[in-house]
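A single protein chain has been omitted; all remaining protein chains appear in their positions.
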Amino acid sequence: MINIGIIGMGRIGRVHMESICTSVPEAKVVAIADPYLTSETETLALEKYKVLNAYKDYKKILSDDSIDAVVICSSTDTHSAISIEALKAGKHVMCEKPIDTDYKRIIKVVEAVKENSHLKFQVGFNRRFDHNFMALKEQSKNLGAIHIIKITSRDPAPPPIEYIKVSGGLFNDMMIHDLDMVRFLSSSEVEEVHVYGGALVDKRIGEAGDIDTAIVSMKLSSGAFAVIDNSRQAVYGYDQRAEVFCANGMVCSENDAPSTVKVVTSSGVNSEKPLHFFLDRYMQAYAKELKCFVEAIINDTPTICNETDGLKPFLIAKACAKSLLESRPVTIAEIEEELSR
Amino acid sequence: MINIGIIGMGRIGRVHMESICTSVPEAKVVAIADPYLTSETETLALEKYKVLNAYKDYKKILSDDSIDAVVICSSTDTHSAISIEALKAGKHVMCEKPIDTDYKRIIKVVEAVKENSHLKFQVGFNRRFDHNFMALKEQSKNLGAIHIIKITSRDPAPPPIEYIKVSGGLFNDMMIHDLDMVRFLSSSEVEEVHVYGGALVDKRIGEAGDIDTAIVSMKLSSGAFAVIDNSRQAVYGYDQRAEVFCANGMVCSENDAPSTVKVVTSSGVNSEKPLHFFLDRYMQAYAKELKCFVEAIINDTPTICNETDGLKPFLIAKACAKSLLESRPVTIAEIEEELSR
Amino acid sequence: MINIGIIGMGRIGRVHMESICTSVPEAKVVAIADPYLTSETETLALEKYKVLNAYKDYKKILSDDSIDAVVICSSTDTHSAISIEALKAGKHVMCEKPIDTDYKRIIKVVEAVKENSHLKFQVGFNRRFDHNFMALKEQSKNLGAIHIIKITSRDPAPPPIEYIKVSGGLFNDMMIHDLDMVRFLSSSEVEEVHVYGGALVDKRIGEAGDIDTAIVSMKLSSGAFAVIDNSRQAVYGYDQRAEVFCANGMVCSENDAPSTVKVVTSSGVNSEKPLHFFLDRYMQAYAKELKCFVEAIINDTPTICNETDGLKPFLIAKACAKSLLESRPVTIAEIEEELSR
Partner (left out) sequence: MINIGIIGMGRIGRVHMESICTSVPEAKVVAIADPYLTSETETLALEKYKVLNAYKDYKKILSDDSIDAVVICSSTDTHSAISIEALKAGKHVMCEKPIDTDYKRIIKVVEAVKENSHLKFQVGFNRRFDHNFMALKEQSKNLGAIHIIKITSRDPAPPPIEYIKVSGGLFNDMMIHDLDMVRFLSSSEVEEVHVYGGALVDKRIGEAGDIDTAIVSMKLSSGAFAVIDNSRQAVYGYDQRAEVFCANGMVCSENDAPSTVKVVTSSGVNSEKPLHFFLDRYMQAYAKELKCFVEAIINDTPTICNETDGLKPFLIAKACAKSLLESRPVTIAEIEEELSR
């Protein structure tokens, strides 16, 4: 039985608590920590989920020897520091994405993971654990060399403009998942990107210096090509599809819907829209993510999404931003060279 | 907060315990009872789900004043007696189907429910709570008079021949859910049935006096018609579909599959089979069923599946058996008259 | 090159002329005949399709030695007499369904075909040549014994009430195609039928002594079961689907639609209705039907739909009518015995 402490009890922290308690029988949430812990969350944890301790200070979790692993869901700017502290305290770490928004701090986490190679480190790219994308990857393995990967990823509605302003931009805030998905599905590295993008959904997003619509095409080291299309607003719901085109065939995944029902009338055949809310679409994936993390600890196997998987999309997103700014293709090598100067 | 006791801790009892604990925040399982309670189940209940008491004798649940409601999952022959006892003890009752295999004992339950009209009674026709069938019913309401209802219901594989022998036959053991579904979808009563059936899957089923394949057509009191096709063996999985054809259109539901992935190769377009296991298909429905039961108690509203809904499919199944035996259409009135003699 | 004469130039006669001229390169329409030939049809035939002769009297076709085969599309009451005459005149015959509405006259055609076994005789059950139903039959061959056949067949709208009155009733006028389809898909004979039916679409149809909605279940000589559901009015179009459930799997066919386009908006996913008009759905089938007839002549192979295939659905339709009238299952043997008295 793996004892887990959760650091940061916002929405995603609560999701992980619930997932572990209901779907990961090999693990137990024994402590939670959040400087702004609400009494509601505390009650939920202590009463419903029988968590033993609820702290304001996460350091109490790190110093508790009965705790094997931590799940870091605190604010983004604390991810890297707490990850390093936790590793030093001998805890396995599951860290929400992104590891950090600063290259040097990410590198420090990568180094800390290397120094503590007996500990597991997993980054929270939850879509890797989605039933559709897992099946997609699995099936594509039987189809020979990958030639083209296509990812469609559209949100049902943009976040508030105030959030946009501090979000780090479309590439970091939204497309980062898709950049990871290209790597996951291709088992290859992105070498170069080219971006077209603009603010077609909401002018204010453009005025805030961001975009809401983008086409990113890519060259992979395997020789394959990939293309992602993003929009901040698909009025019909959360649109999450992918297609892997290979030498010997093609695999594609469609959206999930609330039901399989079709209504056939004189106006046509009407079926249900995709699930609207990302938690509905990816709830099972969040549970699977935690389960895989716990299994990696128990079986001492590599995590499915490690520190490199946390670093690489960060670099690609930087390349995307530069491509958009400078209207030219940008290599990842250029970005790495620039950042490591 | 509704306190619940579960009587009978076989597979379905454990499913209900898990559903309540993970998906019905308004309820708490405070006690379980089973004369053959395994230590594994006891540990699961007491440790994982924090149930307070685990008994061998269900009467301890009935005499516990802190308990508001019971979920009866004991062996079929005890359903009616425990239901009546529980009602007399002032407990709301959720009783697994069937209420009983004997008409007079079902009627006694019906009467006990009437005498305790302040208590809720719900029968466990879980498919009424399935996301697909709920959407089907909901959408059909907008399409005018129902003309034809079609239900396909096929199991992935027949149960062992020993089970078949004591199962009560295809109509009671398997089709009973579909008979309920016709009533649920039509909001009407079955008046007459005609059956064609045989043992096409396994001769030994025929030798045991049962059938494994059947076409049941029906006349409903609304004037509509219905047809059910059953098979004990669909090699491709658990096949659960329905179609409601109305004056102004048609609604149909398809099976659920593990993923939406399509593999397109030179051999065709391959997508996933239906979910194979009934618990996979109906897990959400079991949770919804319990949630609706608890909500009916809290809000003092009628249950979605009451004692009459438990009685009627029993009568229709009897009519089916007689139609098969005598090779003629049989009315429900004939069966009722016969049984109430 | 097979020279063909078409007798009867109503809608279906013109369809056959067009099919032969555009899709059957091995055949040529050299003459047409119709007592009420319109000048429009005559012009179409002579100018567009380069037909050599247009007669009022079909006997001129029968006496023309250059003509190898006739396609009989005249009024139903003349089918059997002209068929026999044509066979005697040494012509291969493609006869529109039904052969006749009278048993004894059908039997005479059956005998005439036997006496002229060097000539081909084909009945116009065009759906056997539909790309979907042909693929359905083809695929079902790989799936072991057939257990259940389900056919859904619904017209977009009922014909005028005046037509209903002289139509011979739902079973003969509409379901006859589905009765043939059961035989075609099963490669077995119908032994017994049971019918539920009523006038749910239009009361006047009921007042005219007919029904517009029916569920017919059947026992086949192979041991399999079949069920057909018919409605005179599916507001969403011409609904023509089938399903063959077998020991080793299931095959089903869906409707054809004008395009594959899906419109996804906040109101759901909308795709196109089935094709509305039977000629749109079955145009290719009509052409294939003629092509197969001509190939049977050229290669001296059996036709896909022979005189027995014309007779049997007639008997089954009679059994259906009797089942509806007498509210009991009726065997085909009973009908045959009755008619041959």
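Structural remarks
Lettered A, B and C in written order, each chain numbered from 1.
Keep in mind that, in the parts below, a contact is a pair of C-beta atoms (placed from the backbone, for glycine too) under 8 Å apart; a residue touches a chain by one contact, two chains touch by 3 or more.
Worth saying up front: this structure is predicted, and the values here are computed from it rather than measured.
Checked against the full complex, the one of A:Phe171, A:Phe245, A:Phe293 or A:Phe314 touching the unshown chain is A:Phe245. Summary of contacts with the chain left out: across B:Lys273, B:Lys312 or B:Arg328, the touching residue is B:Lys273. Of the candidate positions A:Ile20, A:Val93, A:Ile176 or A:Val201, contact with the hidden chain is made by A:Val201. Check A:Lys165, A:Lys219, A:His276 or A:Lys312 against the missing chain and you find that the one touching it is A:Lys219.
Where subunit B meets the omitted chain, the residues involved are 235-236, 257, 264-273. Listed here are the subunit C residues that touch the chain not shown: 21-22, 25, 48, 50, 131-132, 134-136, 139, 142-143, 248-256, 258-266, 272. Residues of subunit A that touch the chain left out of view are 145, 147-148, 150, 152, 154, 194, 196-198, 200-201, 213-215, 217-219, 223-227, 229, 231, 233-236, 239, 245, 247-250, 327-329.
Heads up, the rule we're going with is that only the chains that are shown with their structure count from here on.
Chain-level centrality, scored on Cα centres against the all-protein Cα centre, points to B. At the interface between subunit A and subunit C, over half of the residue numbers appear on both sides, which makes the contact a same-residue one. Centre-to-centre, using mean CA coordinates, subunit A is 40 Å away from subunit B. Each chain gets a centre from the mean of its Cα atoms; for subunit B and subunit C, those two points are 42 Å apart. Looking at subunit A, one finds that residues 264-266, 272 touch two or more other chains.
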